[in-house]
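Report on one structure; see the data block that follows.
Apart from one protein chain that is not included, each protein chain of the complex appears where it belongs.
Up next, chain A:
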Amino acid sequence: MLLEISDLSSHYGRILALKGIDLRIEQGELVALVGANGAGKTTLLRCLSGVQPLSGGAIRFDGADISRMSAEGRVAAGIAQVPEGRQVFGPLSVEDNLRLGAYRRRGKGVAADMERMYALFPILRDKRHLPAGTLSGGQQQMLAIARALMGAPRLLLLDEPSMGLAPLLVAEIFQTVQDLKRQGTTIFLVEQNATAALAIADRGYVLETGAVVMEGTGAELLADDKVQAAYLGL
């Protein structure tokens, strides 16, 4: 098992944001986490990346307890996150953004990976010397994904990659996510767009006001009446 979360809870001040989360991700899986706005999806990803403290429970990554590990340590261990809203480094060039994605890595693999990213997203090669802030929303999302991949992650956390994008671009981003999975990347995908996320996921979890209320394969959850009523608008 690559990631195992057990009985995790987290607070914002005195407000309990996550309670008793149990969740696991196997090597090579694409796992989706769906839920309404404010359910705690982003908070859970922040806990995984070490930028939001836990108030209880544990996170095990590849067998080791990382609950108290620094954010830098987790990146070095192989957990990379594509944050909600892309959050590229606007004033820096596209190439510098990619280079910073590999901040924790040393050695010559970095240049080869940069080429791989340009092959994956050719538009980034054309714009590599431009400030990232000048890219369109879809291009920034591609850059954010490529930047995280530059860290050669063993687990890729994707927070709302479809947010604010036109439908055509959403399809493209989800295609990219599927391609990455096919190439063997383990992916934890957090989405409000539950239909699209569950359709490509091996398994899924439904988060409601800070707790997991349902889990199953992507197909099971898509077919579930309650999920349909609550998240798919059917």
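Assume a residue touches a chain if its C-beta (ideal position, glycine included) is under 8 Å from a C-beta of that chain, and two chains touch if they have at least 3 such contacts; residues count from 1.
The working rule: contacts and distances are computed from a predicted model.
Visitor: What does the UniProt entry say the missing chain is called, choosing from "NurA domain protein", "Branched-chain amino acid ABC transporter permease", "Succinate dehydrogenase/fumarate reductase iron-sulfur subunit" or "Molybdopterin converting factor small subunit"?
Guide: According to UniProt, the chain not displayed is called "Branched-chain amino acid ABC transporter permease".
Visitor: Which of these, A:H11, A:R24, A:R60 or A:R99, touches the one chain of the complex that we don't see?
Guide: The single option touching the absent chain is A:R99.
Visitor: Based on the whole complex, identify which of A:G28, A:G90 or A:P122 touches the chain you can't see.
Guide: Spelled out, the listed residue whose C-beta touches the missing chain is A:G90.
Visitor: Looking at the full complex, which residue from A:V75, A:M142 or A:I187 touches the chain that isn't shown here?
Guide: Selected residue, touching the omitted chain: A:V75.
Visitor: Which parts of chain A are in contact with the chain that was left out?
Guide: The missing chain touches chain A at positions 49-51, 71-72, 74-76, 80-81, 83, 85, 87-92, 96-97, 99-101, 103-104, 133, 147-148, 151.
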